[in-house]
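The other protein chains are all here in position, but one chain of the complex has been omitted.
Coming up: subunit A.
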Amino acid sequence: MADEVPNLAESKLTALVVDDNYVNQSMHHKLLDRLGIENDVVCNGQEAVDVHCSGRNYDLILMDMDMPVMNGIQATKRLREMGIESKIAGVTTRAKEEEMQEFMEAGLNDFQEKPLTISKLLSILHKLDFYVHT
């Protein structure tokens, strides 16, 4: 598999993982690392907003939906209100149709069901024009 995984380090992409689950934090952080994408991890939507208020910016945000303090829908709306134009991909374990609709309408650019895999992440990157498969 190592031969098939592209290294995007040259593109100097940055990403933010927003998830309250420590297992998912570790997995998503490592998935991004494996692709050569520098990334930070925060535990909920409020921390995602705070990190942007501190001046950090990211090319890609992987946003979980269900989180304490501030969930992914609220955080996505807030970030868009702040003028954050990063690509935001929603990731969640399960979502009813109306929840997905609400999440997309909050300002997502893409949506993927967990668990995330290398191929799902590449699909997100490709759809958001960060990666062209050759």
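Here is the rule we go by: a residue touches a chain if its C-beta (ideal position, glycine included) is under 8 Å from a C-beta of that chain, and two chains touch if they have at least 3 such contacts; residues count from 1.
Keep this in mind: contacts and distances are computed from a predicted model.
Enquirer: The chain dropped from view, which UniProt name applies: "Histidine-containing phosphotransfer protein", "AP complex subunit sigma", "CCT-beta" or "COQ6 monooxygenase"?
Expert: Of the names offered in "Histidine-containing phosphotransfer protein", "AP complex subunit sigma", "CCT-beta" or "COQ6 monooxygenase", the one UniProt assigns to the missing chain is "Histidine-containing phosphotransfer protein".
Enquirer: Just one of A:Met27, A:Val51, A:Ile84 or A:Leu128 touches the chain that is missing; which is it?
Expert: A:Met27
Enquirer: Going by the touch rule given at the top, which residues of subunit A touch the chain that is not shown?
Expert: 1-2, 20-24, 26-27, 30-31, 33-34, 66, 93-94, 114-118
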